[in-house]
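Removed from the display is one protein chain of the complex; every other protein chain stays in position.
Chains: A, B and C, in written order; residue numbering restarts at 1 for each.
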Amino acid sequence: MEELLIVTTGGTIDKVYFDDKSDYQVGEPQIGRILEELGVAFRFRVIPILRKDSLHITDADRELVRATVAAQPTRHVLVTHGTDSMVQTAQALAPVAGKTIVLTGALNPARFRGSDAEFNIGTAVGAVQSLGAGVYIAMNGRIWDPARVRKNVAANRFEADAG
Amino acid sequence: MEELLIVTTGGTIDKVYFDDKSDYQVGEPQIGRILEELGVAFRFRVIPILRKDSLHITDADRELVRATVAAQPTRHVLVTHGTDSMVQTAQALAPVAGKTIVLTGALNPARFRGSDAEFNIGTAVGAVQSLGAGVYIAMNGRIWDPARVRKNVAANRFEADAG
Amino acid sequence: MEELLIVTTGGTIDKVYFDDKSDYQVGEPQIGRILEELGVAFRFRVIPILRKDSLHITDADRELVRATVAAQPTRHVLVTHGTDSMVQTAQALAPVAGKTIVLTGALNPARFRGSDAEFNIGTAVGAVQSLGAGVYIAMNGRIWDPARVRKNVAANRFEADAG
Partner (left out) sequence: MEELLIVTTGGTIDKVYFDDKSDYQVGEPQIGRILEELGVAFRFRVIPILRKDSLHITDADRELVRATVAAQPTRHVLVTHGTDSMVQTAQALAPVAGKTIVLTGALNPARFRGSDAEFNIGTAVGAVQSLGAGVYIAMNGRIWDPARVRKNVAANRFEADAG
């Protein structure tokens, strides 16, 4: 893996807490800071294309993500995304050819103690350089085919979708 | 200090994140777990009397807190509270005689990396056993007289109130 | 990935600090606790076979690790190991056929803030279910061929070995 393209769209992974508003909001993408602090042995470039809760991501947004990924020559792509509509965005990326694309995110904000963010980014990074061309989801320690996975909202985890 | 009475009312310090609701909410009081993990050398008892954002604390709630504190024989009292109306609750506790009462809370949830919760609890614990009877606020590393402090909401910190 | 076999051998990832001895020592394996807290969607089994600094791992120890891995029917194997001799152990595992084996560890103890442990475990977990049979090293965000990587001790990172 010469270089990793990282496209960020917002989601829980980037949520921060604003005490003056007694509210969380999607903040700056966390992944660049995390990878720098970890000292990873690959080059990466972050394109912060959206900053949304994934419930608010529209079909137009998905087309924007698809076009952004397609326009870059990089072969290995990681997309950070809210979990609620991650599967739909993964499916919208299916037409992109010749690239290995892995979507990931977090069930708890990266800024939280015990967040799954660093582990999930690790899973995605391990998968993106090991798999052939295609679109994948890395959540809960598994690499999922977007056609066969769903988020179980009540249990707050990804699981196989019997379909 | 034989024993510390801890009254919890909610606030940012206890906020947790619920991904299935894409929302933060005031959760279980964190202070008991924190003090246990730290292995403190004093007995403490936690009374979880309210679980509210401090913007929603009413005068009736304040009267409840006052009556709860007054009803206990314990001399040393720590109250965890949201920051937005901590000063008002401190002033409502002024009539309680013969006790050292310190209010504290956090600008970032205790569950966040880099939260001020543990430090603030420490400041309150250090002050409550060192001061005479009265009501005090422990925030931003200072022990404040409730009559001469305010929360600067824009700057997200407590500061002297020229008053 | 039906099930992941995890063999632990010690190393920095499991180091804890003992104040009464003013010393770090290799403690209980951390990986099982980490994966449980993260709520991973796969079964795993931990075999804690050694608890050593990797500088003290002998050829007999490596043979023990090899025999342990070979004796289990599980196809996907993760080995946690100290970083100083991780490459040698990876090479000693080369004769094991029909399994995907990924070694990982940490440059900072898992118990440290900012440790690379969770990220590295994530990278290994992402790779182990994505790669074919063989032995690999997951460190610094890369999946390395054990024949072409070395630990740069002075810089404290893994890098390609021109070899």
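One rule holds in what follows: contacts are C-beta pairs under 8 Å (C-beta built on N, C-alpha and C of every residue); 3 or more make two chains touch, one makes a residue touch a chain.
Values in this document were obtained by computation on a predicted structure and should not be read as measured data.
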Partners of the unshown chain among those that are drawn: B, C
Residue of B:L35, B:I49 or B:V77 touching the missing chain in the full complex: B:L35
Omitted-chain contact residue, chosen from C:T9, C:T83, C:T104 or C:N120: C:T83
Missing-partner contacts on chain C, residue numbers: 12, 15, 17, 19-20, 22-24, 53, 55, 83-84, 107-109, 111-114, 153-154, 156
Hidden partner interface residues of chain B, rising order: 1, 34-35, 37-42, 114, 116, 118-131, 138-143, 157-159
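Here is the rule we go by: only the chains that are shown with their structure count from here on.
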Self-contact between copies chain A and chain B, residue sets same or different by half: same
Between chain B and chain C, centroid-to-centroid distance (C-alpha), Å: 44
Computed distance of Cα centres, chain B from chain A, in Å: 37
Residues of chain A whose C-beta touches two or more other chains: 114
